[in-house]
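One structure is given below, represented as structure tokens, and several questions about it will come after.
For this view, one protein chain was removed and the others were kept in their places.
Naming follows writing order (A, B, C and D), and every chain is counted from residue 1.
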Amino acid sequence: MDIVVMLAKLAEGMAKSVGIFGLTLLFSLPLGLVVTFGRMSKNGVLRNITKFYISVMRGTPLMLQLMVVYFGPFYLFGMKLSTSYRFIAVIIGFALNYAAYFAEIYRSGIESMPTGQYEAARLLGYSRIQCFFVIILPQVIKRILPSVTNEVITLVKDTSLAFAISEMEMFNVAKGLAAASTSMVPLVIAGVFYYIFNFLVAFVMEFIEKKLNYYR
Amino acid sequence: MDIVVMLAKLAEGMAKSVGIFGLTLLFSLPLGLVVTFGRMSKNGVLRNITKFYISVMRGTPLMLQLMVVYFGPFYLFGMKLSTSYRFIAVIIGFALNYAAYFAEIYRSGIESMPTGQYEAARLLGYSRIQCFFVIILPQVIKRILPSVTNEVITLVKDTSLAFAISEMEMFNVAKGLAAASTSMVPLVIAGVFYYIFNFLVAFVMEFIEKKLNYYR
Amino acid sequence: GQDKETEKAGETPAKTEAVTEEAKTEAAETEKKTEAAETEKKTEAAETGEETEAGTEEETKSDKKIADKVIAESETKAETGAKTDFKVDKLTVGFDQDFPPMGFIGDDGEYTGFDLELAAEVADRLGAEVVYQPIAWDMKDAELSSGNIDCIWNGFTMTDREDEYTWSEPYMKNDQVFVVRADSGIASEADLAGKVVDVQTDSSAQRALAGMSKLTESFGSLNPVADYNTAFMELEAGAVDAVAMDSVVANYQIEKRGADFNVLDESIAAEEYAIGFKKGNEELRDAVQEKLDEMAADGTLAEISKKWFGEDMTILGK
Amino acid sequence: MNYLEMKNVKKNFGDLEVIKDISLTVRQGEVVAVIGPSGSGKSTLLRCATLLESMDGGELSYLGEKAVYTDNDGKVTYAGADELRKIRSNFGLVFQNFNLFPHFSVMKNIMDAPVRVQKRNKKEVYEEAKQLLDQMGLSDKENCYPYQLSGGQQQRVSIARALALKPKVLFFDEPTSALDPELTGEILKVIKDLAARHMTMVIVTHEMNFARNVANHVVFMENGVIVEQGEPEVLFNSTNPRMKDFFGKFHEV
Partner (left out) sequence: MNYLEMKNVKKNFGDLEVIKDISLTVRQGEVVAVIGPSGSGKSTLLRCATLLESMDGGELSYLGEKAVYTDNDGKVTYAGADELRKIRSNFGLVFQNFNLFPHFSVMKNIMDAPVRVQKRNKKEVYEEAKQLLDQMGLSDKENCYPYQLSGGQQQRVSIARALALKPKVLFFDEPTSALDPELTGEILKVIKDLAARHMTMVIVTHEMNFARNVANHVVFMENGVIVEQGEPEVLFNSTNPRMKDFFGKFHEV
């Protein structure tokens, strides 16, 4: 097979992988915050439900979760699926999974905040919501950035799991190409792609970390 | 299909998964230490090679690495593979990958040790090797245990990636059963198995952590 | 042949072994070899716990028969006159476990299926142990050429792939067809315009469709999926409108799932199933082919086919 | 006018009675120093007064408005959320360890609450904040971040932050104990200045000399009760053996 064709195909897969990556972050980062609220809620029922949700998401393979998200609506509820649902299922599966991880990171960050910050905000008259979004969250973000970076870099590689439900992301494309050309070249190229992708992500995260270093 | 048969089959897959899990730990934990030595070596060439090795292992999907380990010997060197090589390849792939992660954990632990411990040991006449294994390593182990726990729990789920090279571990068995019984039940049961497995692992790790709490 | 014998004794997982010519002509030698095979069987049986003494005995007998027959044949067949006997210890069959009824996990949890049963019978007659190796379908070439499996025997389409493998004689006819939901209102290929069609990666349906660009361009999209089970689940769930696949498998799935599916009358391609061996591995092919012919002749093939499909769908020797 | 009035205030932590029936009145322009041994409940009293800690009994009011009261059954009732918000704007608190917002510049630390919470005009607040910084001797630090300041400077910013909301009463909980002796002087000078401008203040402190020189009224606490209170000169020359003992220890150090 022509190497150019191969690269073009892989680039297509790469675009899909990047799409999964971007959309997962877009949804899971805020969703994680919501999950954290549940996890730290005063309502015991809500708290235990979120706790269980988090432990399932972190305790079972993402591939399994993807399959359940993809086929679940039909097999469990008899809902008819549409074609476009495959990609949507990938995003839902990833977002739900990563939200659980991000939630735990947020929580550790929030719990590490000194109570003095809350008390100072209360004394100055900030409402609870203002206090959280204006005073606490910006500081939490700085604190948790290294953990978030780790998770984001894991996500780069995890996009390859979308192949479990036959989404044509890079890994799946590379596998197909490897089969068609009976060589390992596509796999190696895919490896290089992932490596570079990771490198770029690490670079961006480092940049953000530096940006946030204006205070300590 | 009979649920008992299904469970028996899944249990077989589970045994394989547990095998992968156990052997991976058995090999990657010491191998990680060797990699750390390379990474922290005074020899610049060795240091950079290990650095690159670690970044590749952490920067590309484990599934890709498994495929390269499995098919590499044939495609790259024309070596004939034997049937038993599949499982060996799984273990090699996992051990190489996890060694890289463990190496970075060890390194962070070793670097976090106060120099005073080294100096005290030197003053008391310990040789470099005695100092490392008698004074430093036991303390490092305690320090890194939470990170190791995280990694070990990730490994539980990662065993499912062995299916990329058709190893009949639990996830693959569950997929096959799902095909044969045309239902999602095997996948859900597999999920429960993973969940329990994880739970047990977390329990054991907590026990070890408590054991090490005899000092601070 | 000295070193060959020691290799066997050393239990190297050798799959195919040519035996020297002198060995074939003398009955005494054959006797010795079957003895060697027997002892080896026993050690293997001890390992796997699967085979009984009786079974081994029977195999020894059939082995003798093989030897006799090979000798007989070597006199008649001119082109294979030079090599007539061939010894197999183990036949590793590569198959896609998500591909009922050809190969899948049976109700008892063991691998079963039409093709696997054939393979077992052939191996039995060869005096070899059969090993079922499930593989990821799109990795079958790598698995075969790297020697992990001896053959691909899994509703494996020969048509259009003639040059890529060393093939057995085709033993079954098959069509590549479209499966649709009964309520979808799709009755012909023309109705597929704008619809979503699943096809397994690296399958013969995919190959066939690749040459039918006019048809595929009319589709809404052509989705490659990793396995047929996923494809069928997607079809059932409504995520796709049609699956291009083997009629043999389609018919079985439709019956098994008890769901309302239709197979379109127009077939994409007519083709034949055969067993694929690594290119150049003619010895094993010949040995397997011979047993298959035997089974066709004594009715075993038809019997197995009836068991799985309710009728004799095989074409070998007809 | 009574700016702050606490009546029969009680506070328990579990079984531990930390504040036992304390009553305290702070009049306009008064500077009250609260002294006493460690663990006597001084901080807890301040935290009750500033609504950071809920009370288990008693009454609390600012400028005659009741924030908390207890009925005859011992049921403690807090004022409604809106009312409490209004009452909160009457006081400010300067923490021992400053609690500045590290991600805000000095100027933003001071301006954010008046602008965001009190919805005051940004420009006007800025002018006032500049003036406050000037008064604190920090005019050149407005764009610094807290981590760039010394402890004494941070504490002065936190005082300015509290003052920017124009509280009627300002509370201090050991405002100098996180500072070394040199920096302590800076802060005490600032508090003295505020006293000179007739700011009403309640100061928990271990600096006996400071309490003596600046306060109009000194409260000596021990084990959750007020042992004695009154004018500094009276108190520091008390014949109460417990207090003599306490002052004696301080003279030693």
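Here is the rule we go by: a residue touches a chain if its C-beta (ideal position, glycine included) is under 8 Å from a C-beta of that chain, and two chains touch if they have at least 3 such contacts.
Keep in mind that this is a model prediction, so the values were computed, not measured.
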| item | value |
| --- | --- |
| Interface partners of the hidden chain - shown chains only, full complex considered | B |
| Among B:R86, B:R107, B:K142 or B:K157, the residue in touch with the chain that has been omitted | B:K142 |
| Chain not shown: contacting residue from B:A8, B:V34, B:L76 or B:V134 | B:V134 |
| Touch residues of chain B, complete complex, unshown partner | 114, 116-117, 119-120, 122-127, 130, 134-135, 138-139, 142, 214-216 |
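Here, only the chains that are shown with their structure count from here on.
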| item | value |
| --- | --- |
| Given chain B and chain D, the chains that contact each of them | A |
| A-D compared against B-C, more contacting pairs | B-C |
| Most centrally placed chain, judged by C-alpha centres | A |
| Rounded Å distance, chain A centre to chain D centre (Cα mean) | 46 |
| Rounded Å distance, chain B centre to chain C centre (Cα mean) | 37 |
| Touching two or more other chains - residue numbers and ranges from chain B | 71, 75 |
| Residues within chain C bordering two or more other chains | 139, 142, 145, 233 |
| Chain contact topology (line, ring, star, complete or other) | other |
| Pairs of chains found to touch, sorted by chain label | A-B, A-C, A-D, B-C |
